[in-house]
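A protein chain is absent from this complex, but the other protein chains hold their places.
Naming follows writing order (A, B and C), and every chain is counted from residue 1.
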Amino acid sequence: MTSNAIESSSPLAERQIVVTLGCPDATGIVAKLASYVATSGGCIVEAHYFTDPHSGWFFTRQAVRADSLEIPVDDFTTGIGEIAEELGHNVRWRVWDTARPKKAVILVSKEGHCLHDLLGRVDQNDYPMEVAAVIGNHDVLRRTAENHNVPFHHIPFPKDAVGKRKAFDKVSEIVQSHDPDAVVLARFMQILPPDLCEMWEGKAINIHHSFLPSFMGARPYHQAYQRGVKLIGATCHYATSDLDDGPIIEQDVIRISHKDTPSDMQRLGRDAEKIVLARGLRYHLEDRVQVYGNRTVIFD
Amino acid sequence: MTSNAIESSSPLAERQIVVTLGCPDATGIVAKLASYVATSGGCIVEAHYFTDPHSGWFFTRQAVRADSLEIPVDDFTTGIGEIAEELGHNVRWRVWDTARPKKAVILVSKEGHCLHDLLGRVDQNDYPMEVAAVIGNHDVLRRTAENHNVPFHHIPFPKDAVGKRKAFDKVSEIVQSHDPDAVVLARFMQILPPDLCEMWEGKAINIHHSFLPSFMGARPYHQAYQRGVKLIGATCHYATSDLDDGPIIEQDVIRISHKDTPSDMQRLGRDAEKIVLARGLRYHLEDRVQVYGNRTVIFD
Amino acid sequence: MTSNAIESSSPLAERQIVVTLGCPDATGIVAKLASYVATSGGCIVEAHYFTDPHSGWFFTRQAVRADSLEIPVDDFTTGIGEIAEELGHNVRWRVWDTARPKKAVILVSKEGHCLHDLLGRVDQNDYPMEVAAVIGNHDVLRRTAENHNVPFHHIPFPKDAVGKRKAFDKVSEIVQSHDPDAVVLARFMQILPPDLCEMWEGKAINIHHSFLPSFMGARPYHQAYQRGVKLIGATCHYATSDLDDGPIIEQDVIRISHKDTPSDMQRLGRDAEKIVLARGLRYHLEDRVQVYGNRTVIFD
Partner (left out) sequence: MTSNAIESSSPLAERQIVVTLGCPDATGIVAKLASYVATSGGCIVEAHYFTDPHSGWFFTRQAVRADSLEIPVDDFTTGIGEIAEELGHNVRWRVWDTARPKKAVILVSKEGHCLHDLLGRVDQNDYPMEVAAVIGNHDVLRRTAENHNVPFHHIPFPKDAVGKRKAFDKVSEIVQSHDPDAVVLARFMQILPPDLCEMWEGKAINIHHSFLPSFMGARPYHQAYQRGVKLIGATCHYATSDLDDGPIIEQDVIRISHKDTPSDMQRLGRDAEKIVLARGLRYHLEDRVQVYGNRTVIFD
């Protein structure tokens, strides 16, 4: 009984085949790709190109209207793969059929604003994601998850190293059982161990409640208060084994004043956190992000 | 089992007595008020003053720590009333004890992002409001309301004038039964009849999905698309009998580009709408808004 | 004696050949263009593509490193022209060699902030423009222009229609003598007559001191004050015979409060005006703007 208005505004209302590719730059790559797409009958809906002048890498994202392709998607994908192979051994490429929704597992602690916001977007058919499970190190947000018909797993995290490791193993097991496209740390207050960072490289997405690299680590709003800044921020980034130092996907700030205590900042900052996470995660889910070194190309 | 972090960031964690007053300006008003507060032992936590140079009106909002008052709140209120009387017959004043939470009724249609966002804030103990009821002219958002333990009333709106009027009478009856501090039009797609605007003057709060006064009326995102603007916005304002022309409480904008269709704007605009409504409504609930003519003073 | 730091940040430090093209969309255009560029040895530095789903028009801007071309620029241009011809009779295309700087004439009245800002950018080698002349309907800003070694022409504007028309003819004569790429209305307070709008179509760029379409016409800050908005703005747009209704290039806003009088808004708004004009005009000068209907594609 959802209105047409809402349905029609779904970002993926129209089925698309999305090609992403990154490789060392060379003359003629665009021509080669564009010719192949044209030969396949593909009508390009959105096309982005970028060459990084420092690394000399070339990146592209091209979205083709699925119904314009005159060959099966599998054959099209094979063809793109052949071009990629010609371009060199270290080419990174992917073809995504938007008919296959992206899947996420969300890790949380006690603060529910990011989880609530994401589940609301999904529920209103406004976000390109299926949430397979929510895992909490506290049981606080069970109702939030279950209200949206998403299974909730409570995995308590003991304070000792061994207990913590076991808890992470259980988290990992649940996550892996879903083979998700994204592992979302939605104000999950535990630091991922290096092996999980590695296993989920390019998939684990964190929201940090500061404008990184300012105020890394614990209690960023208290740090911000101490320093007397006039804006506070939030940063959505890939989690790596270097805490709060992974490739940044999206950031934003909000203005504060001398009147705002750390508690006020927490309250005000929640809006930045949830919006920045939702934007950054959307880029990831729609294959709009490509990582090189510690930087990201965002084809928005 | 909510964390301390969340509790302590509640804007009203500390009980306050909030005095608001507006009157024609004259020398000595601040002295009179401040002396009275000091005599009562009141410790002022937050004080705002403003004199409008054009109308010559004076406005103030003062928040006193409740536990600092050496006299009962009722006596304090009586004292403020006596000062107000001395200041003239057209003085507008109020004393609000934050121990009494503000009550709202929320009117909705089919789009749930504003409702979902507000209920999430309340649920997370992050918003100074109790929601007495949600009324929808469609039955779409029942689950959203009931998930947060808020009663939902479905009042269908026929297209004919008589049927519509009857529906409004039912809405009005439910609203009045709760005697709310705010009647929130959270993307309620029906135009309030003048008598309801009058009855709820200074209480009925609408979110319009444009940067007013641009794109008043229907389908503002389509209007924005036609005009080719580079930013879209949202406006939180008091509903009056002049459609989309009431006193503005809060506004914000987000950047768009030539790539964004009206559907994209709808999707992007939802974030502006929910954030702007939440900010504007908070100002209203915390007695931070004073209206004069078609303008508002916001003591933030 | 300017520092290297400044020189190296010039947007056009590296000579580029910039191709812009707009035509009805069809499969294979990108392939055709990209193949031609590749065949010519061209190394693409920046490439943008956009197809408007409503009008079905395709737009592109491609910047090629001049020293990568293996054929003379004139031959390259001829080749692009031949492709354009194949694409249809209503194709709009252009090839710009950034070695040829763009030329502007600036029209002003009494307020100097936009003129001062633009001339400062040019002076600091930070803007892709040569200013051929400044024309003022008052003599106020002569020193500002002459300080930057730009000739200033004072053309007084009488109030009667005949006198005004004569003044416009003189303005037009000076402007035309320079054959400029841009006619910049930098807070020029006179309304261009339709014939000049037509003659300078796609070249005459105005800065209006409001967030259009709000507050068109005279005294927008006073209108904004009356309406009680919480943000004020500025809009850079192409001047057309419909006053303040031409295609929008760039817009921005700044936050104000109930304390701000129209005079405060004038002061605060100047920063928005000068920044928005500088951004929008830069897009125009760098061939980043393409107009279709009343909308603009901005390839930034």
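Just so we're on the same page, a residue touches a chain if its C-beta (ideal position, glycine included) is under 8 Å from a C-beta of that chain, and two chains touch if they have at least 3 such contacts.
Not measured: the values here are computed from a predicted model.
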item: Residue touching the undisplayed chain, where the options are C:G41, C:G79, C:G120 or C:P193; value: C:G120
item: Contacting the left-out chain in the complete assembly, out of C:R15, C:K110 or C:R165; value: C:K110
item: Those residues of chain C which, in the complete complex, touch the missing chain; value: 1-3, 5-6, 8-9, 11, 13, 46, 110-113, 116-117, 120-121, 123-124, 126, 138-140, 144, 147, 259, 263-264, 266-267, 270-271, 275, 278
item: For chain A, residues in touch with the removed chain; value: 50, 52-54, 211-215, 226-231, 233, 247-253, 257-259, 261, 294-298
item: Those residues of chain B which, in the complete complex, touch the missing chain; value: 27-28, 30-31, 34-35, 37-38, 41-45, 47, 49, 51, 68
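Note that only the chains that are shown with their structure count from here on.
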item: Same or different residue numbers at the chain B/chain C copy interface, by half rule; value: same
item: Chain nearest the overall C-alpha centroid of the shown protein atoms; value: A
item: Rounded Å distance between chain A and chain B, as computed from the means of their C-alpha atoms; value: 34
item: Junction residues of chain B - those touching two or more other chains; value: 259
